[in-house]
Each structure stands twice: as structure tokens, then as C-alpha cells.
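Missing here: one protein chain of the complex. Every other protein chain is in place.
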Amino acid sequence: MTLLLPHILNGLTLGLLFAMIALGFTLIVGVMETINLAHGSLFALGAYAAATILSPAILGDTAFAAWWGTLPLGTRYALALVVGPAVAALAGIVLELCLRRTYGKAPLYGLLLTFGAALVIEEAIRIAWGSGEQFLQVPAVINGPMFMLGLIYAKYKLFAAGFAILAIFAVWLFLERTPYGAVIKAGAHDSEMVRALGYDIGRLRMLVFALGAGLAGLAGVVMAPIWGLRPHIGIDVVIPAFLIIVVGGVGSFWGAVVSAILVGLAVGISGAYAPAWSMMSMYILLVLVVGLRARGLFGRKSQLEL
Amino acid sequence: MISLSDVPARPGAVITPQIVLFAAVLLTAPFWLPMVGLYQYIGVEVAIWILYALGFNLLFGYAGLHSFGHGAYFGVGAYAFGLFQQEVAVSLWGGLLAAIAAACIAGMVVGAFLSHRRGIYYALMTIAFGQMFWFTAIKAHGVTGGEDGLLGIPRPPADFGIVSFDLSDNTSLFYFVVAVLLVVTIGLWRLVHSPFGRVLQALRQSETRAAFVGIHVWAVKWAVFALSAAIAGLAGGLFSMAQQSAYPDVMSLHQSGFIVMMTLIGGGLVSFWGPVLGVALYFVARDVLGSLTETWLLWYGLMFMIVVMLRPEGLAGAIHLLSERLRAPRARAAGQPAE
């Protein structure tokens, strides 16, 4: 058990990070019943935007860049936490406008369109930032190792996990305590009802998409220092996201959180025995859960089954 | 608008004008490819991908089962061909049989998990299984050679007992691939109009109705998945022979996505020939656009998005509309109402 402890801890952290990635994804699936395969690319877009903000060479050799470089890293990091999600949200709005053509058609078209969008965003990133791997700097306060329960632990990972808990909580509060949240939950069940409540379904969808994309971008900013940044990171990210949603059950907020932690633990613990194969455990988990319970752990009936 | 379920112009015909045209274009390719500034090898690649795409569209277009992880079976075929050459014997027929069998078995296993799924869940599960194969190919160094893949796969001669053809140069390999492709094309053309083929299309339109007229929906979905995987495996085997190597990249989500994109852009949702057009367009874009700009994939992706938004019937649909429009004035002149 004590030997496993670091792996369990690792798995928990990973699970929380996965949950944060899945938050925006589940919001969008719940309301629009669109599987957003570009979710990972929006994550990458947010992270790349943050990398630009964080790097002193923001505008090349200009005076602005020189001044920018003198700003403390903490300030720039805080800025990146705002700009990254904003850029992703903007891209999300554009994507939602494109998606309007697919509403009322088979869900396949939404899937195809977002798949195309994922490719386009990835290529755009390659063109704008190059194909090489990039790393994000983080402020010294949350950088470096720390000791806990006799284990060495990266401070930043703990920060990211804490940040993820905050984000999960914030989204939950938003859904439970605001009128928008109430409408989104209503919309998640019945778009007729949203109309009956007097809300503009078009605007609601755009809001949800922007929010979901923004959350993807936020996750990107927070996680890039851990995972590094490469243009095709989108794929590495969207796979766990949809896996988590399918395991948790489409449209269930806590289902997504619980299944994210399950997936994280599965990857973390299997990492103790077969590090090279640990990622395989999440696929096996998916096949097991969905094989036993078609709708996932907490799922309800959905359009997507048809 | 045309659709896959249209009644064929001449029911029962084995060879149609389209098949003749298709064969003519392919068989003359070695003569005109250099003339339009292309090289022989691209013909091999295009023919292989058409084979792959036609088999894929049996599942995607005809049966309406949306696989986003089909690269896995292409890859399994490629590895099986290579491993057969390296571990068993240098033999073309043995290798291709191994490729088909391995991909078919993989398809049967995965299909057993998938076939009670529908719609988007089906698609998501195919992605997950596709990733499992890709991941395994990368990690199982001992068998697959990991990220580098299997290298030095030979191109064994096509041995027919009395005569044997050497396939080591690209032109003769091209003719061999085209021969395989034409056999499969005619077979698929027969298949989609056969009772089994019509059952596939019934499933696409309504699984519920299909079940209530006595069709064993699960079994049919399982069978078509395995068949489509087997064809992908055949294409994969030919591909590893063409490339003289097999590597995990063909199993990645990107590559699985490209076959979906090609099929859709070409018009696979409405026409048997859609995938052919789509594959041709993709390779032209890759080689012609790609020689002009590094960013061709961006433009290809944008084009795909526009097709999905505005014209999911793709190229085949657009060609149909165009020919309708050209025919309309003539029909009016002849005093017949245009459709």
C-alpha cells in the first residue's frame, strides 16, 4: 500500500486534471448533444496563447517586448490565465457559428465538423507557432519540488490539482446557483422547454460553447507546464475527454467528475506495474464500463444513441 | 438528388459504363501520369487508398456505421503482411491472405463489442478501439518495431504457377494493385445491390424497422464491420508492400480521420463512386497544393468543413447536380419535363 501511495496520489492528481479537461466537454455535450472533437485543439490554442503571453519575446524586438519582459512572471502568468481561455472561447464562438448548419441534422455532422475544425486549428497552430515542443514558464512560488508525507512532489502539480478542484466547484456553482445554470440544465433536457422559458436558444448555445471552449483553454494554460506543448497535443487531450464522458454517462456533471478520477486512478495505479502501458488502462476501463452499462455510470437517455 | 439506395440503371449488370471508365482511367494511368507532371508511385498509392476507401464506405456510407478508427485494420493488414514475409515465408499470396485474415479477425473481435451500439456511441467506440490498436503498435516493440515500424519488407513476385510477374518496380506493382482493385470494385458493386447489400442500407435508414421485418441487426452490423476491416487489411498489406515498411502512423486518429474526410468529400454518402473521387482529390491536393504551400492541410481541413456544412453530398453530389442542370435545357427542348 505504501509503495502504491505515490501512484495513487499521482492518479488522483491526473484524475482532477482530466476532470478539468472534461468539464467544458460535458457542458457542450449536455446542452447541444454535439461531441466536440475540437475540444483538445481549443485546449492547445489556449495553451499556445498563454505561451506567447508568458514569453518575453511577444512582439519580437520592439520596445513593447522589452517592457513586457520586465513584468514579473507572476503578473504575466495571471494574464495568461485570462488571455488563454479568452482566445479559446473566441475560437469556440466561431466554431459554434459553423455548427449552426448542422443543428437538426444527424449528430454525425457535428462530429465531422468538429473533427475538421480540430485539424484546421492544429494546422493553424503549426503555422503560427511551429512544430517544435514548447514549455511554459511558471512563477517560482508554484515551481520546484516539495515534500509531503515523505514523498517528493512537484509543487506545480499540486497547484494544478487545486486549481482543477476550484474550477469544478465554480462550474458546479454556476450550474446550480445562477439562472443561466438553471436554463442550461433545462436545455440539457429539452430545447423546447428553453424556448418556453423565454430564452433565445441560439444565444444560449453560443454562450455554452464559448464557456466550454474557454474551459478547454483554461485547462490548457494550467496543464501545459506539466505536459508540454506540441501542435498535436489536441488529440492526446480529446481522447481522455470523450472517454471520460462516455464512461461517466453523457450529460451528467458528477458522472464526468467521478469517471475522470476513476480514469486518472486507473492510469496512475497501472503505471506502478507497467509504466509504458498505463494509458491502455483507460481504454480497458471504457470497454468494461460500456460493455456492462451502455449508458455509462450515470448516463441518461440521449439523442446520441439514435 | 442521387442516393446510395437508388435503383441501378440496369439491374443485374456486372459491368457498368462507370466501371469501364474507371478501369480505363486506371489502366492508362502509367501513360498519362508523367504527362500531367506526376510520378508513377502516386498511382500505386491512390489505387491502394481507393481500395481502402471503397471498403470503408461499405460501412460508412451504405450501412451508416460511422467508424473513426478504421486505420487500425489498415495497419493490422500492413503489419500482418510484413510479419508474414519476415517470420513465415516470402510469399505474395501468403502475405496478402495473412493481411486479410488478421484484419478480419481484428474486425470480428472489435465488431462484437461495437455491434449493439448505434449512432455517435458507435463512432466514439471505434475511436477508442482504433487508439488501442495504435497504442499497441507503438508499444509492442518486439513485434511491430515500435515507432520505427517494420523495415525492409520485400515485394515478392506475383506467382501464378506457370507465369510469375516481378513487382519490384512501381509500374508493375501498380498494375497488380489495379487488378486487385478492379476485382474488389466489381465484387463490391455486386454486393451493394445484392440482398445482403440492401439489408445494409435498410439498417442505415432504420434499425428499428429492420429488426421488425426480421433482420438480425447485430449479426449484420458485425458481419459488415468484419468485411470492411478485411478490405482495409488487404489495402494495408498492399501498402506495406508498396512502402516496403509498416509503421504505426497509418493507425493514428489522423489517418483514420483522413479516410473519413476523403470518403465524405468525394460524396460517399450518396454515390458508390464518391470514395474514388475523394481519394483522387486528396492526393492531388497533397501533391499539387502541397508543392505550393506548406499549409495545404489547413486548406484541406477548411474545405472539408465547408463540405460538411454546405454540401454533405460531396463531389459526386455536385457532379450529379451539374449534369442535371446541363440535361435540363435539352429535356425542355425535347418537350419533356425536367426533373
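Here the chain labels run A and B in written order, and each chain numbers its own residues starting at 1.
Rule of thumb we're sticking to: contacts are C-beta pairs under 8 Å (C-beta built on N, C-alpha and C of every residue); 3 or more make two chains touch, one makes a residue touch a chain.
We take it that contacts and distances are computed from a predicted model.
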* Given the choices "Ion-translocating oxidoreductase complex subunit B", "ABC transporter ATP-binding protein", "Aspartate carbamoyltransferase" or "Twin-arginine translocation pathway signal protein", state the protein name listed in UniProt for the chain not shown. => "ABC transporter ATP-binding protein"
* **Displayed chains contacting the withheld chain** => B
* Among B:H141, B:R190 or B:R325, residue touching the chain not depicted -> B:R190
* Residue touching the undisplayed chain, where the options are B:S206, B:T293 or B:S323 -> B:S206
* Looking at B:A140, B:I215 or B:A318, which residue reaches the missing chain? -> B:I215
* Touch residues of chain B, complete complex, unshown partner -> 3-5, 7-8, 11-13, 187, 190-191, 193-199, 201-202, 205-206, 208-217
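The working rule: only the chains that are shown with their structure count from here on.
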* Averaging only over C-alpha atoms, locate the centres of chain A and chain B and give their separation in whole Å. => 33
* Touch list for chain A against partner chain B, complex -> 35, 98, 101-102, 106-109, 111-113, 115-117, 119-120, 123-124, 127, 232, 235, 239, 242-243, 246, 276-277, 279-280, 283, 286-287, 290-291, 294, 304-306
* chain B residues within the chain A interface of the complex -> 66, 68, 113, 116-121, 123-125, 127-129, 131-132, 135-136, 139, 252-254, 257, 260-261, 264, 294-295, 297-298, 300-302, 304-305, 308-310, 312
